[in-house]
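All protein chains of the complex are present and in place, except for one that has been dropped.
Letters A, B and C mark the chains in the order given here, with residues in each chain numbered from 1 onward.
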Amino acid sequence: MQRIRAHLISAPSTEARDRCRDRLRASAVASGSLLALALIALPLAADAQGATPAAQGAASAPAASASATTANFAPNDPPGEWHSQARDYANTRFSPLADVNAGNVSRLKVAWTFADGTQNGHEAAPLVLDNTMYLVTPFPNISYALDLTKAGAPIKWSYAPNPTPVAIGKACCDTVNRGGAYANGKIIYNLLDMHTIAVDAKTGKEVWRTKMGDVTHGETMTMAPLVVGNKVYVGNSGGELGVWGWLAALDVDTGKELWRAYSTGTDEQVKIGPDFKPFYSWMKGKDLGKTSWPPGMDRTGAGSVWAWVSYDPETNLIYYGTSNPSPRVPAQRPGYNLWTSAIFARDATTGMAKWAYQFTPHDQWDYDGVNENVLIDVNFQGKPRKALIHFDRNAFAYLMDRTTGEVLSAEPFAYQNWSKGIDLKTGMPIVVPEMQPRPNVKLPNVCPPDIGGKDWQPSAFSPRTGLVYAGIFNICMDVTDHPQSYIAGTPYDGMEMKRFAAPGGNWGEFMAWDPVAGKKVWSIKEKFMTMSGALATAGDIVFYGTADGWFRAVDARSGKVLWSYKLGSGVIGQPMTYLGPDKRQYVAVYSGVGGAAMVSSKMPGFPPRGGTLYVFSIDGESPHSAAGMLQTEGGAAAARQDQGMGGKP
Amino acid sequence: MAAVLTGTDALRVPVIARPADDASIAPRLDRIWETRKGLLGTLSSVDHKTIGKRYLVTAFLFLLIGGLEAAVMRAQLARPNETLLSPEQYNQLFTMHGVTMIFLYALPVLSGFSNFLWPLMLGSRDMAFPRLNAFSYWLFLLAGIFLYVSFPIGRAPDAGWFNYVPYSSLQYNPGINIDVYALGMVLLGLSTTVGSINFVVTLIRTRAPGMSINRVPILVWGTLTASVGNLFAVPAVSLAFLMLWMDRRFGSHFFDVAGGGQPLLWQHLFWMFGHPWVYAVVLPAMGIVSDGLPTFCRRPLVGYTAVALATVTTMVLGFGVWVHHMFATGLPPISLSFFSAASFVIVIPSAVAVFAWIATIWTGRPQFTTPFLFFAGFIVVFVIGGVSGFMTAAVPVDTQLTDTYFVVAHLHYVLIGINVFPVAGGIHYWFPKFTGRMMGERLGKWSFWIMFIGFNLGFFPMHIAGLLGMPRRIYTYPSGLGWDSVNLVISIGAYVFALGVLLFVINVWRSARHGARAGENPWDAPSLEWATPSPPPAYNFAVIPTVASRYPLWEDRLTGHQGHSSTSQGMLLDNGRETIGTSALDAVPDVILRMPGDSFAPLLLSIALAIAFAGMLIHSWWLFGIAAFISAIASIAWLWPEARLGQTTEIVRDRA
Amino acid sequence: MSITRRAGALALVGAGALLLASCGRSEGDSTTAAPPQASPSMEAIAAVPLGDLAGAAESHLAATIPNPYRDDPQAAQQGHELFVRMNCAGCHGYGATGGMGPNLTDAYWRYGGAPVQIFKSIHDGRPQGMPAWNPALPPQEIWKLVAYIQSLGGSYSAGQFQASLQGDRAGDNVAPEVQPTLSGAAASAPTAKGADNSSANAEARPDAGGPPPTGKP
Partner (left out) sequence: MRRLSLAVALALPIAASAATPMSYLRTFGPAGDPGTALGYGLGIVSIVVMVVVTVLVLAGIYRKRPRPASARELTVSRDEGGLPWIYIGVGVSTLVLIACAVWTMLTVAAVAMPAHAAGLTLQVNAAQWWWNVRYRNAEPLQVFDAPNEIHIPVGRPVRIELTSSDVIHSFWIPQLAGKMDVIPGQTNVTWLQADRPGVYRGQCGEYCGVQHAHMSMYVVADAPEDYAAWAARQRAPASSTVAAALVGGQQAFVRNCGACHAVRGTGAGGILGPDLTHLKSRRTIAAGMLPNTPGNLSAWIANAQALKPGCRMPTMALSGPELSAIVAYLDTLH
């Protein structure tokens, strides 16, 4: 058993060994249904609830010396603060705080919690600045400011924007929100009903509100905006409802829209100009966003932008991915369907595209290309490269040169059987013919499923280990395509799916990936999907959560689980860490299962919904962590009593 | 033929008697074999002659019902854009027309002939399994009623007799229409199978001593071949219908594309049964002609051996041609070519039969009786149907002809031509034996000519409609495609033909009451059944006849045979219901068969099975359970060993 | 011989009559043509209030409008086809067990589970994103969708208009004070609540309605 598992997750190999592995996997899958059932039972029994799962994989010596892979951590916010979801433009999610380390991480306790009163998927991370924590909830998208200086972080102000309930019926995958961003004294975030708003950080009053689209046509907004300089970059979601995907830039102070770049359509609509130089020839040509579609279908071709935008200050380029083409039934839209399931590099100021690369041409399985692009500088095959690492939904980890769009390496990081690999010369995936679904005929055992080898949950990079840490899936599906009519405001996808665990029986996995070598260093198997963001800290600790509610801290180098804590509901939020007014390091994460994790909601042991923020510190200490008695003018006595009862720092 | 006498009764010497000398034989045999009078006797009778007549009457009843359905369809198709019927009504009608004619008339009517005539022709007192014979009729009657049970509430099967999936699957036909058809066909399949078993064993074991295999009439060869064919073909279609019913009601995916099933599997299974079945419904009829025509040509059939072997060859090849019904389904051309070649080859045995009949007429001296007219008219219609079939055997031509009215013309020429005409002639010919009276010759000739002219006027233009591109199974057609006048002619012809059939039925009805009394052998025919009184007594033969040639009653006028057939002297076998069992090839007597008496078990078992299938139809499992239990009881009662029937008496064959 | 011939004649006459009678009454052609029973007028449907929302007048109108296709298996099958082809499956799931939209197979109905209430939910749309299908689907097509949903077993029968709003289930225990005199008990309500149980099919108790899941067709 050990040998097979080792083999499955062993390092990538030459073409021949690839084929051999595929054959082994194919035979494993072929006899796999019985085997898989046994395997599911096996881990279930063995993995007693909450026991820290053993870290599999080669706990070999720490990876290459820390110095090789680095990243630019602009805008270098103060180490104790957290101004945007990814903490920096490069999307590294690395915190320089090192107070929590392997030694004391096991003493982490709950300092305080905050329930925001909503029950849908909590995918956001809190923001912290000026000793204030800012939160954004899923629908109805209420924003809160909590005063960290006071005991129990009471609410400073809260703002309810009241988005229309129609949006509830148009949000494909739960009425979620991936968080806000702080800029120029304002908290900027998107409402589900296609509005972007800015709220004054001090007073909680609305500064501006911009309508970006018509929710009744099936468009919604769930992404976290990225603010660079005076521009706010936002995009729409609704790949399932046949929307026309775009990324727009708004002025940070007035909210006016400066420009909007569509993902499909003519070059003018997609803002492709003369200096657009895609690396691969099959993406060169005029109006490819229109000619790669049957007539008229590009206007309802999706390519929506609903996840992460990264920015490279040196080249002034922003990088983001586009969603799957619509409808999901490939037979209805012959052609490559550019620029869906692709990555764009655009000039941050003008929005003109510099280069683009399509991860899955003519996508047939709903593999969006929206996952985060972590900008790292690597030493690849002897030459220093300004690169980016992108774990795509099609289960391939792409290391790309972020200046030219060249694919340096593309290795599968999760179990997949839709492709024989990516041809690095042409950048095209080699599709397995039998894996192409035909209308009205069930195609069994397609891996990865529609939610991919990894979904939007962001990975983290640690310059100290040079590794990227990410929660991934181990799932397959039976799929049946039903050709769909386009009826505005109704789903335009047509994929009927039944998902089940891939060989190994575990639905999720948390792994460390060496971007240069293109292989998995260690991985932790989880019974449920690991759909939370990852957080890497200078203390060489990496935090992540699981869909059934475990919040774990692991050693960044060895992958050994050092600490686990069971939260109230499943974790699909993004952990973050900050420095409190008492200069103590706190780690915060939302618990509130929802979103795509609901795919396994029928499995026994799946947690109920929830909406609580947990903040941890060493020994649970927090400012005046005493009983928070009423402070009266002559309250010295009360304050003293505070001291008396408080635990020793 | 001396039998060795031993002490015990184990070896019993059958008494050789001459009925003429001992007047007490006839009444004694009568008392043994006569069925009780009244309703109880009717329901429990196992006399092959009663069952034969019931088959004939019930089959003719279904023929008339099918004819009515056809009449209504032709009224709808007489003019373009006719609105007499809604599409659903038309689809139910054309399906029930097909099902009724092919399943409830074509084979049952031939079973009627064979049940009545075989024991008489073979010189036996009854079929090998008398109770099984009764059971096959009752089950056929109940299956017929079962198939019509949903007709009055407008939910009759409506996917054609071929019932192609996926139109007949639950998604496109959610009502009980198709369940009625599927379960009804499995029930009917039971009846056909047991009937076929009965015929095969009767042929092998109960022929009169001396009647070797090359001396049996061609009707016996025809029915034997049809029965052996059914034993192999009917299971295929029963399996197909069972799989369809499970697909519809229990979520299996045999034919369901979404679940990985194959629609073409149904077509293969259906036509593997379909083609042997259409040969099964024509070979006995050709046998009727081969036995009836020589009588009216005053000479034995030309090439008896050739015709007998041709009959068998037709059925054997019949199992190898089924894909010619599927030339347009996109199967690879190479496999279509094999089946096309096989379909060409299968014409040869039929050519043998045709030229044998022509030679019999040419070298004989025809007597212009009504049966002769039917048999002669049959030959012409047979050849027209045969050659239109020959045209569809060519793949490129068939991709134009298939599913058009050309094929409708072909199938009516072969089914009416080769089944209805010989049956009409056969009824005229054996009417004296059935009822003891002759059928009216004048009305007979009128009914023949009206049927013949009406048939050709009605169905030949269908070839033209087919060539003009009119597809099958359309409830109406737009004007201006050149189909209007040809359809009007077809409708008129169909009504004339219906008039002819009506005249025939009237002739049967009147002759049964007022027809002239017929003697033993009104037509001076050669075969053994004409040596019994008209109508024959319950025991058929006072003594078991011995046969010495192919034409027992013409031995005085033909040379070239040793010894003399005799019906005046033979084994008496009056110790209860007995007949003689003989060896397979040379019919040497080797056992005295004790035959079971009248019994209610067959009727009870049929009713129980029908109720069980009704329970399955309406998914009431307690009803099914009870009925299944009763069936078990009935079967046990049926098969309960009776000392009286113990086969203890063996005749040791004389080794001299 | 004579018995069988007389039986044959009788059967022939009977069969002929049977055949002609059936031609007239054949209603097998109810496929997508007009529904077998008369379709209710749109005014009657419009008069059915959304339900006893806060402040809305208590519904006393006879809301027992049955589905005109209620026992036609063809309609339920075509309703299923419409459910997939009109993108309903995209929100409510391919087995109608819920997704973006609510689960339609259980007995929990936010806007009422009686056939006419389901019809109105489809016809007029609902606040949380359910589009109004009124112009795109004519009434008899919507009734087919309702027939399909009824075949899933979660909906209430036509007469259980009140029960579906109040979440009453078959065989649930009824507190003494709401015993059968319920129809008159709500003295405070000006209009007798019982009016609505004058429905054609005599359900045992007006409000603690019969089993919500209607029998499989």
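In the analysis below, contacts are C-beta pairs under 8 Å (C-beta built on N, C-alpha and C of every residue); 3 or more make two chains touch, one makes a residue touch a chain.
What you see is a predicted model; the values in this text were computed from it and never measured.
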item	value
Left-out chain, listing which of the shown chains it touches	A, B, C
Contact residue for the chain not shown (choose from B:M246, B:A328, B:I626 or B:L645)	B:A328
Touch criterion as defined above, residue of B:M391, B:A548 or B:L645 at the omitted chain	B:M391
Contact with the hidden chain (one of A:W259, A:Y280 or A:Y486)	A:Y486
Absent-chain contact - pick from B:R12, B:H268, B:R298 or B:K445	B:R298
Option from B:P166, B:G493 or B:G570 whose C-beta touches the chain left out	B:P166
Contact residue for the chain not shown (choose from B:F355, B:W446 or B:F600)	B:F355
Residues belonging to chain B that touch the chain removed from view	86-88, 91, 159-160, 164-167, 171-172, 257, 261-264, 297-300, 302-304, 306, 328-330, 333, 336-337, 340-341, 344-345, 347-348, 351-352, 354-356, 358-366, 376, 379-380, 383-384, 387-388, 390-391, 393-404, 464, 467-478, 480-482, 524, 550-551, 554, 557-560
Contact footprint on chain C, counting only the chain that is left out	29, 31-34, 85-86, 133, 135-141
Hidden partner interface residues of chain A, rising order	242, 290-296, 300, 332-337, 439-441, 483-488, 492
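Just so we're on the same page, only the chains that are shown with their structure count from here on.
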item	value
Residues within chain C bordering two or more other chains	none
Per-residue multi-chain contacts in chain A, two or more chains	none
Interfacial residue positions of chain B with respect to chain C in the complex	42, 50, 53-54, 57-58, 60-61, 64-65, 68-69, 72, 85-89, 92-93, 148, 151-156, 158, 170-172, 174-175, 177, 434-435, 512, 535
Touch list for chain A against partner chain B, complex	440-442, 480
In the complex with chain B, residue positions of chain C that touch it	1, 3-5, 7-8, 11-12, 15-16, 18-19, 21-23, 25-29, 31, 73-74, 76-77, 81
